[in-house]
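One chain of protein is taken out of this complex; the other chains stay put.
For reference, chains read A and B in written order, and residue numbers begin at 1 within each chain.
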Amino acid sequence: MVNHVSLSETFNKDEERVNWHDETLWWIRQKRDKAAWQIPEWEELREMASQIKMNTLSNLHDYLLQFEKNALANGIVVHWAADADEHNKIVYDILTKNKVERIVKSKSMLTEECHLNHFLAEKGIDVIDTDLGERIVQLADEAPSHIVLPCIHKKKEEIGELFHRFLGTPEGNADPQFLTAAARIHLREKFMTRRVAITGVNFAIAETGEFVICTNEGNADMGAHLSDIHIACMGIEKLIPQRTHLSVFLRLLARSATGQPVTTYSSHFSKPLAGQELHIVLVDNGRTRQLGRPDFRNSLKCIRCGACMNTCPVYRRSGGHSYHNAISGPIGAILAPNLDMKEYADLPFASTLCGSCSNVCPVKIDIHQQLYKWRQVLTKEGHSPAAKTAAMKVMAGTLSRPGLYRFAGKAGRWFMRNIPWLTNNRLNPWYKQREMPAPPKESFGEWFKKMRK
Amino acid sequence: MSREQILKAVKQNQPDSEGLPDGLGFAPIVYDDPVQKFSDVLTGIGGKIVRIESTTEIADYLKTHFTEGDRFVTVLDNIPGLEKLQLPEDPRALDGIEVALIAAEFGVSENGAVWVTEKVMRHRVLPFICQHLAVVLDPATILSNMHQAYEKIGQEDYGFAAFIAGPSKTADIEQSLVLGAHGPKTMTIFLLS
Partner (left out) sequence: MNVGLFIPCYVDQFYPGVAIATLQLLEKYGCKVGYPAGQTCCGQPMANSGYEHLADSCNTLFVKNFAEFDYIVCPSGSCTLHIKEHLHDNASPAEAKSIRSRIYELSEFMTDILKVESISSRFPYKVGLHQSCHGQRGLYISQMSELVAEPFSKPGKLLQMVEGLELVSLGRSDECCGFGGTFCVAEEAVSVKMGKDRVDDHLKNKVDVITGADMSCLMHMEGILKRQKSNVRVMHIAEILTQW
């Protein structure tokens, strides 16, 4: 079965690679720390962002209407999609209506969540991802492994090889500077020749009907400003109430994501270019369901900075693909079960509950608490293996009967001392790479009884 | 219809209304020397600061630092030695531009960003499509932080506007920083005092 356990076990077969992956992401975590420490009011800023998002979620109905009204007044066409399928169809309809078969797309985790590329490819539409990292995973026919750093799992030699195969760069050249220059030329031609650009949305402002896209590469802008039709796709939780609130979120986003003080471009789209069509697709796809779960609705505050992934000691050592979901890492593990409990029942268990994710989160989502709560929900809903349930019942039975507990402990230690291979064998996952603790003759309880009574 | 369905579900599932925070509730960082801080931060993110006394120095500077003979354009009036941009019918024709000179409304020290609106770009794609971007900025307009920035922007009406902080960049290949992803490979800010 493909799940986080099996996928991360495979990832860990190459320990050097795990070290490299871990260190690369840890370096980004350190850059984030450095950037945060430049802002003495950092913790207050996080609290404020969290409160603004709480206000947004608790008034989302009215903000959506306000945003729609203002966007329409700005000349933007607004679409509503209940799920991934409807989102994909809306995009496809716009393309067919305009007889467009080749488009460019900048980074949008929502379109990844909706599997838009796959949907359009089946309809014969050619989609070119223009974010360099996304283009690389697209050429490799893989999914992004990180929401901000899509090809963080790939080594430059592998990228050089891909570029050699698909873009005709010289074999063996793996110089990032050279490869980036080659991609620039390759993708500029796409920008110049394609009439439709799809982008994501980082923030949409109810008060003004505008939306903001943040990139470092400038690919969203190149695509959008050179297109005849710009389609911006967003989850309904991307709203914020007022333009002035952007000050809070733009201070947090890039610092949390990569340790930059701000992304190179924070582009505010308010009205379409003269002669251009500007569309916004507002997508639910399970978000209203999550909004109705009091324990989990906070997850909708997420601004997709990826800080929780960079800090997560499990993510760094299991890789983004081990989460088998568009959004990986701790935040992915609390969002995914809302989409499909059965499919993603493993993800909330892919954590030690260390809590580092909640501490770096710029909008203070209680990620590790939600992981714990998802575990309870998934178990109650019957998404646990039967053997685990049986074992847990035995454990609970033993631990609630002091006499039985003392007996089992004593017997267990006796067996470990006298017949060590009972535990020291390959079937015991603890023993595979770790020694068992040395079993003492006497438990503390036994010692205490003897010495103090 | 999905619109009604979504709005109904939102209304049903959203929690009781929680208010917005009342103002900032903290004092955001303010720098003693915002111009120096702006220069330091911009340099740190790959931009370049050039202090000038008069706009007449701009053309000379650009021509010594970028390949002469290529297309240097500006949207500003009265910049001797630079071609005043005539907007082509198809913005794709802007592709050959080597250096584009625009003006920014203000700068922000904490992140080295400048605020530019559609009005001063002539075409939205200009600051992105050029190989090198040059920006004239009045140092007196430099603010310390983003809260001041949005206070200044207020309810300004624009079709498109952007904060631009340094040259276009990517680190998607093994986190090696490369300047010049899709947009300008360099950003030069002329501080006009």
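Points worth noting:
Rule of thumb we're sticking to: a residue touches a chain if its C-beta (ideal position, glycine included) is under 8 Å from a C-beta of that chain, and two chains touch if they have at least 3 such contacts.
All values derive from a computational prediction rather than experimental measurement.
Of the chains on view, those touched by the hidden chain across the whole complex are A. In the complete assembly, the contact with the undisplayed chain comes from A:P429, out of A:G124, A:G172 or A:P429. Although one chain is not shown, part of subunit A still touches it, namely residues 4-5, 8-9, 11-12, 15, 18, 22, 26, 33, 36-37, 39-40, 42-43, 311, 313-314, 317-318, 349-356, 358-360, 372, 375-376, 378-380, 384, 388-389, 392-393, 395-396, 398-402, 405, 409, 412-413, 428-430, 432-440, 442-449, 452.
The working rule: only the chains that are shown with their structure count from here on.
Subunit A and subunit B have Cα centroids lying 29 Å from one another. Residue ranges of subunit B in contact with subunit A, taken from their complex: 1-3, 5-7, 9-21, 24-29, 41, 45, 91-92, 95, 110-113, 123-125, 128-129, 145-147, 149-151, 153, 155, 157-176, 178, 180-184. The residues of subunit A lying in touch with subunit B in their complex are 24, 27-28, 38-41, 44-45, 48, 51-52, 54-55, 57-61, 64-65, 80-82, 86, 130-133, 136, 149-152, 154-156, 159, 176-177, 179-181, 184, 187-188, 191-192, 208, 216-219, 221-222, 224-226, 236, 241, 243-244, 246-248, 250-251, 254, 258, 260-273, 282, 284, 288-289, 291-292, 294, 297.
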